[in-house]
Every structure is written in C-alpha cells, then in structure tokens.
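One structure is given below, represented as structure tokens, and several questions about it will come after.
One protein chain omitted, others in place.
Chain IDs A, B and C follow the sequence of writing; residue 1 opens each chain.
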C-alpha cells in the first residue's frame, strides 16, 4: 500500500499494517526533516506531490520490491505540504519471514521512491533563501 | 543504549529515543515471534538471557556499529521470558544524518546481537515438543 | 497544429509563473512540447533528469502527443 498524506504520519497505525503471523523480521525506514543540508541551516521543508502518479509509481515500486525480496506486508506513506524539523516525511515498513528480505525490500523501496516519484522538496533556509532540492542520485550524475 | 526487558517492548517510547535535530534517516528493525520455524508450527517462545553479560556485549556491539557507520542515536532492547506469536522479541533503532549509515548500523547491530549475546531461545511446538534454537550463522557453520 | 494542455510542477511552475496553460502547438513528441515551453518561458533547465507524463501516464520524451492531450512536465524529483 502506498499513500500520500497531507497531515502528520501516525507511525503506530502504520506499524499495525505489518502484522502477519508468519512475520519474523520487520524493517522500518523513516525519513525525518533534518536541520541542515549541504552546510546550510534548514528551517522547514515543503513537499509538492503529484498524487495520482506518485501513488501509481509508489505501488509499482512496492510490487517490484516484492518480486526481488519476497515479503509478507509492506506499506509506504509520503508526506505533502509544509514540514518542520523532526517531522516524518516518509515512512516505509516491510515485514517478512526473515530479516534479510525485510532489510533489502525496505531499502529498495526508499531508494526508488527518492528518485522515481513525482515529488519535489523545497528547503527553506535560515538566511531567508529557499530552493528546490535535486535527488541525490541525480545530483551525483550531474556532478560527475 | 542496550537493555533487556522482561515485559512487552513499548515501541513508541523507544522510537522517541532516536530524536535528534540532525537526523535525516532512521532505520528500525523488529524481530517478531513467527508461527513457524524450519517447517514446524511454533506456539510460543521462551528467551533466557544472562543480563549482566548480554548488556555489556550489547553495548559493545552498538559502539562497534557507531565506529563503522557513524550515527546520532541508537537503541536496542531484547526481551526475556515467555513470548507469544506476533510479540516483539527484539527492537533495534538507529537514527543518522543519512539513510545509508542508518540501514547499515541497524543491520550490523541485529546481526551481531543474534550470534554474540548470551541469549537462548526455546521454541514450543504445536506437537508438544520443545527445543533450544541454534543461531543461524552457527547452524550454517555446522551444516557445512 | 494541436491543442495541448501543459501542466508545470514545482520549479517549472514557479519559473513559468503558472501551473497550467493550453497552447496551440506544431509538435510531434513530448520533447517537442517541452522545447516549445522552454523557448516560451526562457527556461535553462537541462532535460537530463526531467520527466514527462502524458494524460497521467509516465511517458518517454519520444512519445507522440495527440490533439487534446495533457502533457505534465516534471523537473528533477527529490522524494524522501
């Protein structure tokens, strides 16, 4: 299940989605709003999400993860709107029979979501400036 | 922080330990009691923990993880006593600046904890039998 | 000429100063649409990491556009 949420992510509720009597290993990733990026002090973040395609592509990523690393349950929610330092911007949870699949599927989902979904992140800096962030993998390609 | 708990693991409280304004990536692993192991139906588990050495070795594992994959916060709690299907047996949480260190430190901690701490697990099966489980890595060595 | 609705997102929307416009364009592919809008709004954004969708389906830059299509122009993404 992939969803976009314009209100705070409720982690307890999402964790309950992973329940399965056959689950032995559960891996959860959370992306939090950090107070600093590339040496600049960040005050808050703004996520713009194009929901219809973000959801379709998010579901596709989760299905791919399940093909590569069979799991029992997986859920991902991504925030839209204005977020403060410490807020949870994205939550990915995977429960599997064993921990290896749980870790690998969870990592696959977050890695792909960061670069494939129509989601844009604007950082608001302490110096009053703001700017749209480019995904790490894209930035790496650009820089060499 | 490493701890042994004889009562249910309260995940919300533990997650709060990971809070840090510099944290951008958080990885949590939970080991849950599964209803099946190596083809046998499991009814419940019993963990025996030798607390003084489990805590000392657990703290050592977390410190090693921090040397290899610098993180900001890390917490691990392992259950002792009788556990039912679906119960959380071990909780590992790591928050770091970026997700790569969070995933790798979390994985290092759970991998080492499974094979190094004086913790023993007895499975109670549906057929009335019970038995002490040998860790996966040890089992692999034994079987060749 | 084709009637094409173009939707701009994030930095593209801010640069164009609007979220959507309907244009009469002499275009064949999604890339043609992108080039027309770049010329129109004086954008210097490289196409390398941009993406495009046609009528809410992700598409290649070489995909053909038809009269009445909506083309969505996505600047480089950054989820997570």
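By definition in this document, contacts are C-beta pairs under 8 Å (C-beta built on N, C-alpha and C of every residue); 3 or more make two chains touch, one makes a residue touch a chain.
Model, not experiment: these values are computed from the prediction.
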Shown chains touched by the chain that is not drawn here: B
Missing-chain contacts mapped onto chain B: 31, 48, 50, 52-53, 57, 78, 89-90, 110, 113-122, 132-135, 138, 141-142
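As a convention for this text, only the chains that are shown with their structure count from here on.
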Most centrally placed chain - per-chain CA mean versus overall CA mean: A
Express in whole angstrom the distance between the two chain centres, defined as the mean CA positions of chain A and chain B. 24
Between chain C and chain B, distance of the C-alpha-averaged centres to the nearest whole Å: 49
Residues of chain A touching 2+ other chains? 31, 110
Can you pull out the residues of chain C that are in contact with at least two other chains? 80
